[in-house]
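All protein chains but one are shown in place.
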Amino acid sequence: MKATMKKTALCLGFAAGLIALFLLLSLLVFSEEGGRSKGALDPSIAGVYDEPEGTVDVLMVGDSETYSSMIPLQLFEEHGITSYCCATSGQLLSDSAEILNILFEKQSPKIVILETDTIFRKVSTSNVMLRELGGIFAVFTNHDRWKEIGGNGGIDDDENAVDTKGYRFSKTVAAVYGDEKPKNGESGRIARPNRYYLEEIKALCDESGATLILVTTPSVLNRSEWRHDRLQELADDLGVAYLDMNDLPDEVPIDWKTDTRDHGDHLNYSGAKKVTAYLGKYLSGVESFTDHRGDEAFAAWQTEVEAFRALVKSGAPTE
Amino acid sequence: MSLASLLGAGKGVAMTSFFSPEFFLLFLPPAVLGYALIPQKGKKYWLLFAGYLFYWFVSGALILYLLLSTVLIHWFGIWLDRVQNEGKAAAAELEKEERKALKKKYRKKQLAIVWLAVILHIGILLVVKYSGFFAVNVNRLLSAVNAPFSVRIPKYLMPIGISFFSLQALSYILDVYHGVVKADGNIGRLALFLSFFPAIVEGPICRYGQTAERLWDCRQITYRNLTRGSQRFLFGMMKKLVVADRLNSFVVLVFNDYGNCDGGIIALGAILYTVQLYMDFSGSIDAVIGVAEIFGVPIPENFERPFFSRTISEFWKRWHVTLGAWFRDYLFYPVTASDKMKKLTSSARKKLGNHYGPLLAGSIALFCVWLSNGLWHGSDWNFIFFGMYHFVLILTGSLIAPLVRKVNAKLHIDPERFAYRLFQMIRTAILVVIGELFFRAEGLRNGFKMFGRMVTRFSFSSFNREFLEKSGLDPYDLVIVGITVAVVFAVSLFQEKRGSLRDALEKKPIALRWAIWYAAILFVVIFGAYGYGYAQIDPIYAQF
Partner (left out) sequence: MEKLLAILEDLNPGVDYENCEDLIDGHHLDSLLIISLIAELEDAFDVTIPAVEIVPDNFNSAKRMMAMIERLQED
């Protein structure tokens, strides 16, 4: 009996010590208060962190559909709206929430656009558990911060590359095959964990004073009636606007022979141009933006616009 | 969110990784606790229940394959046992001369039963895993002769672990046939042997004689087992989460987009893939053995520090040990010991001498083994090539061994000297990496192209900032990988020279031990490639 008690005490002691260590690390080194930081962002979108405080009007989050269809520099050129495409390949809603969490410390965008493809990417149980754990011990969420020891996360910015503000430029043309079928035959509801994170995103936006808008960009493979209906339900439920560009063939006249870079999954530059053109009009209608064109403080944006124009003209297929 | 919806029954592919929080925080603690609290008589049924529940969570309705396999092999075992007993009883009543003939007849009958069991089991495996590959190649042939039709390519969902538990089932029935074990009348015991949840996803492949009884016996959980098992689990976690998962994005980039990579990058990709594969697989096995150890069940090792191997032949005794052992015991030796092969060996020995003679039968058997090994890993030509690659290497090694000895003697090279052994280890490692290049490549053609690029365009010029950024690896990642690999190397070195590290640590003062465990846990928590920005990587061998 004594031996068992001693051993149980040892186990409990070890566990207690471990929890104490987690708490210590969470409070001192990997804390929330230290402020979230650039190192926590994916390198491909980390540039958004460098934007001066409070200067970004619109943030876009989502997966590859987002960074293939929305061109922030075009929004600036045509409407003087500043925006950034914080989209990463295969982004999960939990990731989107995390990104917004990080960015809302520095930015107060008027609009947050969530491209809906990611809503159907199931957030795994592990992911959820990890975030919950991270809520208790910040070390689990911020553990990657060790990379900041040297400063920039180890990667130097290339001064010569054009800063396309998160948009991934592609001129490749690969027409739709003709018998592409959207992902129909889906049934059920949007996954519970996904719903949970959607609500978190909405709450974050409300707290920051941003309007959340769900947008479905044109895609042959990723759009279906079933998805549209689910999204409309979701939007009504959350009290947000839902814009499905697939339903607006006149306003967003996508030609599936020339506007896609991979047979109907993603748009190329030609398609993105059309999407962004409409998006700019739509956003201007929803919210009143200050036109930053000509403003000294935003001269850097103008420079990038010109660099981007040059890139487009240069005929390079991708950046 | 309710627990059930959290666990997402049937869709939880993520739980195949023992390092997912779902498994080791949600599933394992209740499993262990339940096991500890349930009285002795019930423990085995608890394990059985846990096994099937786990299987349901990772594979859903496909559990039927496992159940079917269990029932079938149990039934075959009993049938075989009956025939064996009949034969013995009948033989007892006869004279010596007639006995031999009768034994032969019963032997034949048993063999027929065994063949039936084998064909059924392999048949299921073939259909589920290979019918797609078969159909694709039939279509290729058909289009080559311009046939107007083509075969539809069947798509089967693969039950998790089918390649592993099928082999375990077969080893059972073959052991019964050879008289190594007695057929098990208790279907529960056999079922537990086949469904023990730590080993079901990716092995190690256990032998009935070694494991079934111990498993069924169900000892109580002890402090020592609990702590040692957890330590082993932690070590595996470090290997997989800190190294393997971190390297994944780089490897994926190189193998998917090798056209834009220089030869040097491709070589680096192959090396890093080999590192990833080793860390992933051996790390996962550490988890398996660790969990089994918590339950007090000893499971055979699957890795014995493979990169200390001096020859490819030795490598396959240290890497995926239980698979090699399975092929050796149930394919290689039986083939060479068969009558036809023995005749071949004796006539070959007369013509080719004592060293080379037996190699004829040996190489035929070896060929069968490596063809099977390659195919077992996957249904594509690059896996077959992988098997043949190692077949050629091993055979060549054996063929030139006498020659090498002569050369060494002439040049006064002592093969036991450290420098020579180091040379052998490095050479073996390089050969292994090349093999893994083909193993990982997306198809054989791409494998050749990658290899070609590697040797003809060897440079590192495209290894720039942009490439690194795309690959998701930054210099910090490489440093951490380096440190962890060094730690694993140090541990392996210790184990190679002095045996069990945990045994040695047990003797140290408690403060030191706790410091080490805390350091290791924090190392994994801080440097693990998990969470935001990282994709969860399923264990590589779960797909086989």
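The chains carry the letters A and B, assigned in the order they are written, with residues numbered from 1 in each.
Heads up, the rule we're going with is that a contact is a pair of C-beta atoms (placed from the backbone, for glycine too) under 8 Å apart; a residue touches a chain by one contact, two chains touch by 3 or more.
Predicted, not measured: the structure shown is a model, and the values here were computed from it.
Undergrad: What are the shown chains that the left-out chain touches?
TA: Checking the complete complex, the chain left out touches B.
Undergrad: Of B:A169, B:M238, B:A361 or B:I526, which one is in contact with the hidden chain?
TA: B:A361
Undergrad: Considering the complete complex, identify which of B:M15, B:I394 or B:I521 is in touch with the unshown chain.
TA: If we include the chain that is not displayed, B:I394 is the one touching it.
Undergrad: Which is it among B:R214, B:K317 or B:K470 that touches the chain not included here?
TA: Checking each option in B:R214, B:K317 or B:K470, the one touching the absent chain turns out to be B:K317.
Undergrad: Suppose we count only contacts with the excluded chain; which residues of chain B make the list?
TA: The missing chain touches chain B at positions 178-180, 309, 311, 313-314, 317-318, 328-329, 332-334, 336-337, 342, 345-346, 349, 354-355, 357-359, 361-362, 365-366, 394-395, 398, 405, 415.
Simple rule for what comes next: only the chains that are shown with their structure count from here on.
Undergrad: Can you list the chain A residues touching chain B in their complex?
TA: 7, 10-11, 14, 17-18, 21-22, 25, 30, 40-44, 90, 94-95, 98, 122, 124-130, 133-134, 139-141, 143-144, 146-147, 149-150, 153-156, 158, 161, 192-193, 196
Undergrad: Touching chain A in the complex: which residues of chain B?
TA: Against chain A, chain B makes touches at 1, 5-8, 11-12, 14-15, 20-22, 25-26, 223, 226, 465-466, 468-469, 472, 474-477, 514, 517-518, 521-522, 525-528, 530-533, 535-536.
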